[in-house]
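All protein chains of the complex are present and in place, except for one that has been dropped.
Now for subunit A:
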Amino acid sequence: MANADVEAVDFEPEEDDLMDEDGAVDAEPSASPRAPLPKLKSAITGASASLSAPKKTKGRGFREDPNAERNTRLAVSDLDSLNASDGLEPQRSIEGWIILVTGIHEEAQEDDLQNVFGEFGEIKNLHLNLDRRTGFVKGYALIEYENFAEAQAAISRMDGDSILTQIVNVDWAFSNGSFLDGSKKKNPRQLRDRRSRSPPRRRF
């Protein structure tokens, strides 16, 4: 489907190395003692192992595992994360600051957003994606400003305000760190509520 026409944009020569590292880097050591689940479960063991209630599972993915390597497919070096660190702050993107607008009226047009959000600075990019089934607006937009202050102003002014009679929420799209406490194993907390700094992300 989609990857029939994949286009080469980036090049990572160290694929094999990255895959080898993945186990050490990414695998949470707390494998669930419960019934054997597909490998892919490990991606979420950090959180799920702490939950007492058993999950209602459904799907063939639970009775077959032909893709044992799936955990390594997404392995990535730290270099590819933009400054993932331990604070919870908006993350700058390559060319600017991206905000997410949600609650957008399904009949909204790009111009409606341009008019409202252009007030806070020049919009470098605007994605107003459509519902693939209905063809109407899906309900969110991603907007890029060049400067932090412009994006911040858009968030401050428009979050909770209305566009086309509908209340919208506006927030940053990217964060420079996890919104769970970095050392969470049992009780994930919002990062902003934590009492002390957790150790910096493991580098190796």
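As a working rule, a residue touches a chain if its C-beta (ideal position, glycine included) is under 8 Å from a C-beta of that chain, and two chains touch if they have at least 3 such contacts; residues count from 1.
Here is the rule we go by: contacts and distances are computed from a predicted model.
**Q** Could you check which of "Putative Mago nashi protein", "2-oxoisovalerate dehydrogenase subunit alpha", "cysteine desulfurase" or "CTLH domain-containing protein" matches the UniProt name for the chain that's left out?
**A** Spelling it out: the chain absent from the display is recorded in UniProt as "Putative Mago nashi protein".
**Q** At which residues does subunit A meet the chain that is not included here?
**A** Residues in contact with the chain left out: 1-3, 5-12, 15, 18, 38, 40, 43-44, 46-48, 51, 53-62, 64, 66-67, 70, 73-77, 80-82, 84, 90-91, 93-95, 98, 100, 102, 125, 127, 129-133, 138-140, 142, 144, 169, 171-180, 184, 188, 190, 192-193.
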